[in-house]
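Quick one: the structure is below, and I'll ask about it shortly.
Yeah, one chain of the complex is gone here, protein chain that is, but the others are all in their spots.
First chain written, first letter: the chains are A and B, and each begins at residue 1.
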Amino acid sequence: MKEIKNINTKEIIEQSKIKSYKNDVKKTPYMDYVFNVSPKSSHFKNLFWAYFVGGLICALGQIIIDLLVQNGIEDKVASVFASCILVALAACATGLGIYDKLGRFAGAGSTVPITGFSNAMVAPAIEFRSEGMIYGLGAKMFTVAGPVVVNGVVISCAIAIIHLLLGV
Amino acid sequence: MQKQMGKQTLVFNNVFVKEGFSVAGPKEKHGLLGDCFDFCLDDDKFGEKSFEKAECKMFKFAIDGVLNKANLQPDQIETMLGGDLLNQIVSVSFAMRAYNSSFLGLYNACGTFAESLLVGSCLIDGGYKNNIVCISGSHFSTAERQYRYPLELGVLRSPVTQWTATGSGASILSKDKMGAICQITKGVAGRVVDLGIKDVNNMGAAMAPAACDTIVQFFNDTNEKIQNYDAVFTGDLGKLGKKILTDLLKDNDLCFEDKLFDCGAMLYKQEQQTFQGGSGAACSAIVFNSFILNKFKEKQYKKILLAGTGALLSPLTSFQGESVPCIAHCLEVCSCC
Partner (left out) sequence: MLLNIAKAFLMGGFICMLGQLVINFTHLTNGKILVMFLIIGAILQGFGLYQPLIDVFGAGASVPISGFGCSLVNGALDGIRAEGFFGAIKGGLQATAPGIATAIIFGYINALLFRPRTKKK
């Protein structure tokens, strides 16, 4: 932790107090102070594990694709099929309680691949099953991953329409 | 008799802590204070179907435990005070179905235990009640899914995060001095302080100014000297929050040095990977009812301060971009004689 000298925190606090009910303060001096004293995540370690785990998941995807192609499945279909297999594997890993341990150190390495999307759907489904099959499992399945589908559909549709209008 | 000192400090004359009982989760059992707790769960679910039910059972267990320890019957308790971290403080409220005492549900997030002791002291010193049970606690798995992510979601935790402690603590307050362990003599109900921290992971930093505000107010009101206190306990600031609080207090000319402890930061061992230590209503509740009361029993403490801190946020407000308002309540606890 960095030591900060010659700063009077009393003044910082006085200047930072939020009194109005409209909390539209972007930055207070106290936030800067806290930022300076807070421990930072270890960039090198985090980035290394994200690269390593993310790379492994993609490599696994490539192995599946290659195996499928060798068995006479068309390239494009193989790619979709491989994604589905990865999604299914990640769903099972989530159920078995492995995926959250992976995410603990891999960070984005386990979030950004399609397996992270699967994890984001399955984890709330398992978690909220206790609230019933409909409002629990059914509704909560999309709490984390729903925005991905929603934004994906909206943006793909928008891009397609722009292409249509521009006549590309 | 004098009931108030200065601006905010309340003075209590006849409030005694009769007995305390603490229930802690499996992770806390393996932590630094593992041996102090009266009862430890081996399994988070406590033989129940859901974590919420387990939390509810934990509260019942703590109340029954403390009544048993103090040799009191449930109908000798006139009122129970308490709360937990869940929406609409369901866990404590549901646990109250088993008792005939009147119940006041309180919520100040992680500072609920200090709040319940404060309200309880007022009721007893005002002469309204004779015996009161104060209870508070939290459960990692229920808090995690309400405030953060589902348990099975793989996320990298930021190094400023704390770990919500599992456990519940119950104390009996009484106006009867017989067999009491210690006495609550003063209390400060805190003000809400918000310095604009929006990072919901960094609760320690958000709560430290509130704790500072209340502790400074206490010393201003009472003109007490730091030397008279054996220890000052804060609720769940964690290691980072404790460090910030030390800095803040230093600039207010209050220097506790090694007398400042944080209930959250003292729960876990380094290798348990909780980063900044524990958080949650359980921290102050279980530490007070085990570690602190034991010290009083062993006559190692004569006078301490307990400042329970709470971050008053909900997931909704943080999604709306609000900062985290915080509060702290402070109590002075003395040995009886």
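Everything that follows uses one rule, which is that contacts are C-beta pairs under 8 Å (C-beta built on N, C-alpha and C of every residue); 3 or more make two chains touch, one makes a residue touch a chain.
Remember, it's a predicted structure, so these values are computed and weren't measured experimentally.
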item: Among B:E28, B:D125, B:D199 or B:E332, the residue in touch with the chain that has been omitted; value: B:D199
item: Positions on subunit B where the hidden chain makes contact; value: 27, 44, 51, 140-141, 144-145, 149-153, 155-156, 158, 199, 201, 272-273
item: Those residues of subunit A which, in the complete complex, touch the missing chain; value: 41, 43, 46-47, 50-66, 79-84, 86-88, 91-92, 94-97, 100-101, 104, 107-109, 111-118, 120-122, 125-127, 129, 137, 141, 144-145, 147-149, 151-153, 155-157, 159-164
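Note that only the chains that are shown with their structure count from here on.
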item: For subunit A paired with subunit B, centre-to-centre distance based on mean C-alpha positions, whole Å; value: 34
item: Complex contact set, residues of subunit A against subunit B; value: 1, 8-10, 13, 16-18, 23, 25, 27-28, 30-31, 34, 37-42, 46, 94-95, 97, 99-108, 110-111, 116, 119-120, 122-124, 126-128, 130, 144
item: Partner subunit A, residues of subunit B touching it in the complex; value: 49-50, 52, 145, 149-160, 193-198, 202, 205, 209, 212, 240, 243-244, 247-248, 251-252, 321-323, 325
